[in-house]
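With one protein chain held back, the other chains of the complex are shown just where they sit.
Order of writing sets the chain letters: A, B and C. Residues in each chain are counted from 1.
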Amino acid sequence: MSAAPDTPARPQAEPPYTDGITPAVVAEHGLTPDEYRTVVAILGRAPNRVELGIFSVMWSEHCSYKSSKKWLKTLPTTAPWVIQGPGENAGVIDIGQGLAAVFKMESHNHPSYIEPYQGAATGVGGILRDVFTMGARPVANLNALRFGAPEDPRTRHLVSGVVAGIGGYGNCVGVPTVGGEVNFHPGFNGNILVNAMTVGVAPADRLFYSAAAGIGNPVVYVGSRTGRDGIHGATMASAEFSADSEEKRPTVQVGDPFTEKLLIEACLELMATDAIVAIQDMGAAGLTSSSFEMASKGGLGVELDLDRVPMRETHMTPYELMLSESQERMLMVLRPGAEDLARAVFEKWELEFAVIGTLTDTGRMVLRWHGAVVGDLPIDPLAQASPEYDRPWEPTPRPAPADQSGADAVAWPDALARLIGCPDGASKRWIWEQYDHLVRGNTLQRPGGDAAVVRLEDRPTHALALTTDCTPRYVEADPVMGAAQAVAEAWRNLTAVGATPLALTDNMNFGNPEKPAIMGQFVGACQGIKDACLALDFPVVSGNVSLYNETNGQAIPPTPAIGGVGLVEIARSQSLAFKAEGDVVFLLGAPDEAEGTWLDRSLFLREILGREEGPPPPVDLVMERRVGDLVRALIAAGEVSACHDLSDGGLLVGVAEMALAGGVGCALTLGDAKAATLFGEDQNRYVVTASPAKARLVEARARAAGLPARRIGVTAGTALVVNGVEGPTLEALRAAHEGWLPGYMAG
Amino acid sequence: MHAAILLFPGTNRERDMARALEVAGAPAPVFVWHRETTLPAGLDLVILPGGFSYGDYLRSGAMAARSPILEAVRRFADQGGMVLGVCNGFQILTEAGLLPGALMRNRDLRFICRCVGLRVERTDTPFTTRYAAGAVLSVPVAHHDGNYTADDDTLARLEGEGRVAFRYCDAAGVVSDATNPNGSRGNIAGIVSENRRVLGMMPHPENLVEPALGGIDGRPLFESLLEALP
Amino acid sequence: MKAKVHITLKPGVHDPQGRAIGGALSHLGFTGITGVRQGKVIEIDLDETDRKRALEAVDGMCKALLANPVIETYAIELS
Partner (left out) sequence: MKAKVHITLKPGVHDPQGRAIGGALSHLGFTGITGVRQGKVIEIDLDETDRKRALEAVDGMCKALLANPVIETYAIELS
């Protein structure tokens, strides 16, 4: 297919330039001199501006994954229930009875820092499109957010804008936002993280893919018109921030959730017919990457008449049309003759519809503007020559153990109240009450629990369990262990509601990969994710990489956010709230020597002792699985009345969360009341309760599994009591837990 | 009972509403597109569900209130037909002039999604017969523009004629500024028309009709309808 | 011809946005503010070149959609 001139030749001395392109223009487009030489070799001539723009976005880190590809390939992506792993718009898993769950997580970090409302809103819009492009109706959104220190002067404004933007978009399109996580840390002062996840449900036999097929088939543009929004957004998303980038503000994309809602309905309506051969949303790098990917995956060529693209502004150029990141647009290949049917659907929903091109057998992308060819590129060589780097990396040195002196000098009631009311430990109600988490009427477990539980409309006995997790302070200390922990925690959160964890999506947020230490974090995180996925049978089916999260050379703490999806039978699910007084409280999965031991890198160490030191708690993946399987069996058997996994803040914070959710206190009897026992963050632990009548059944089942079930107390009263010492009342704990975020935001 | 659920571009709680009817034992409703100029024959209830018609751009409900189907709804209501508008449906009904007043941006300018206390002010409307007088419900709200306002005369008339159907209150039924989630005048959460056959309300009874969803406080509203329209 | 429609809340109608802005400004340390109201401007580009007909047309749009007479008043400016 590729003609002789397209074969990459060996780099020459000084490559040719044309169309006003200079080495400076090449650099502005984010291409290295070597990459430019490859462009010239592929074309057999100098590129014009339009072509240079196309290479620039296609080879950007954001689109080409050039730094990460080598390592992403190592992730486990298969299981009998995986229908589609990474490589399509979203991952797909089988959830029984002919249904499939379609999901993915994606970052919109830099845009959200520049314009928090629109940045976050368009992030939600983009991830929704990835999911309904595949034929799935979006049924839930989640979001993983990292902000700078509360004291940083920008933080409040960013929190307020990002949350309003996520809500503004999701609420309007009518998809419930059911979960997420939020951290505050000075390491994110200059680079916040906004990761959004969408989960959809589709008939398993009616999924839509992006590979174009059918020479001569029409290529159709639908949705919103194209303006000059976010031109070069994809290259920006891959460039490090510098002090003056706030000045060089690019044209910000403004989201239009109303149009997105119409687009969802129109696409799903057309997908119920046989009109669509292939479909691809126009995300980062807009028309360029969507048309390129469709043609490339189908092994075909494509011709586009750019003057037929619906335009919002006058005097737009082919360059702008190819690179615009205007939102709420889709590209489709239709079955021949289906144009009228499709047009009628999109006109009913008052959306743009235009036939802008055709598929060809040339293997080339040919762009025309009022009949004249303005770009002509070979597709395969461009895709294949897309750079892939094996960047040098250094493993992250293992931190020395933390100085834990003073840990037991703090009275536990004070420590508990502080942990449950600190920025990372406080309730995020102020945030999720701005999200419509109930629309569609299927939200069985609302935000505030371990995992959200969303009933399947077409299989109403079952529900999806959904969570996002990552603890950046663990990953920073030990990327391998920290990333494994993120996967394990997601798996654990799904297990805690009774669900069988099925698959995950990841969002890898890191600094500049050209620095070996940062690249080492990334490599380590991939290793950790791989280990945990294999041990837990929990494959990666989709994901996203966001690199260059740095400002003035300062990188963010490495944050591989994990979005987990599981399936639960509604009658066999459980929540974390204490249900009644007099229930027996059990701790499962604790180490033999004590209820808890590991204070290094804990929330306690950071918040109470002011130290971020030491290695993270080790995750024993074999034990993780054994304990989780036991917990799921206990819930399925109906033997426990509440279940919660232990994470940030350890045992006492976990018990306090259960007490607050249920409005019932608890008296604990532990080996001692040392900080490590109460606040240690040992992994694979759960707290469950059982009625006195069922407590023996819990013990019997644990014994059969070869795992101890420690009786650690009983639910009672309106306060927390440890070894006879009365701690804070629920009222005081609630004030601390619920008070911090609203108080901070009002400040 | 023959119910129709209207669909505007941006409507998003139509399925929730249909399921609530189903759970209450009502026959399946028909869906009617906003460009229609007539309602199906033999209808006895028209429902305007929640959502963001036209994105809530310009003013919530403003553009939907000018769609062709609203003329048919107006005629239907004039002839004594029953109409229920929830959330965006309430906003559309006020914009269309079928109910008095207006719904403005929430007092603290933020979208609110949470369960609120709701006091049933009247049980002699066809929407509320299955509630006990003075009953206190816990029902979710999910809105950005739920701040009910009307001029003093209108408000006095609504109160005087006993047309306030629901008020925001605490768990004990006490109505105060502290229990007002959005700044509505008089803590008004829902009002009825003069003939009590048109109800507009901001909270979502349709989202609380099954124990699995966290409660059934919304269900009696649909059961009342079924009783009124056997 | 270009029309600008200025839409303001009627006196007496409480204005949550204006109130919130006023509160935020004083929070930021701005003093001497005795009232804040928020209104809308809708700019409409028209083919019409006759002032009188343009005014009539835009007035019709205001009555039909742009302003809610229960809470708002409007003023039209042509250029």
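Following the convention adopted for this analysis, contacts are C-beta pairs under 8 Å (C-beta built on N, C-alpha and C of every residue); 3 or more make two chains touch, one makes a residue touch a chain.
Fair warning: this is a prediction, and the values are worked out from it, not measured in the lab.
Between the chain not shown and the residues A:Tyr209, A:Phe258 or A:Trp412, the one that touches is A:Phe258. Touching the chain that is not shown, out of B:Val23, B:Met63, B:Cys169 or B:Ala212: B:Met63 (per the contact rule at the top).
Residue-wise, the contact with the chain that is not shown comes from C:Ile44, picked out of C:Val13, C:Ile44 or C:Val70. Along subunit B, the points of touch with the absent chain fall at residues 54-55, 57-58, 63, 66-67.
Contact residues of subunit A toward the unshown chain are 114-115, 118, 227-229, 249, 251-256, 258-259, 312-313, 326-327, 350. Within subunit C, the residues in touch with the undisplayed chain are 6, 8, 18, 21, 24-25, 28, 30-48, 57, 60-61, 64-66.
In this text, only the chains that are shown with their structure count from here on.
Spacing of subunit A relative to subunit B, judged by their CA centroids, is 36 angstrom. Subunit B and subunit C have CA centres that are 29 Å apart.
In subunit B, there is no position where the chain touches two or more neighbouring chains simultaneously.
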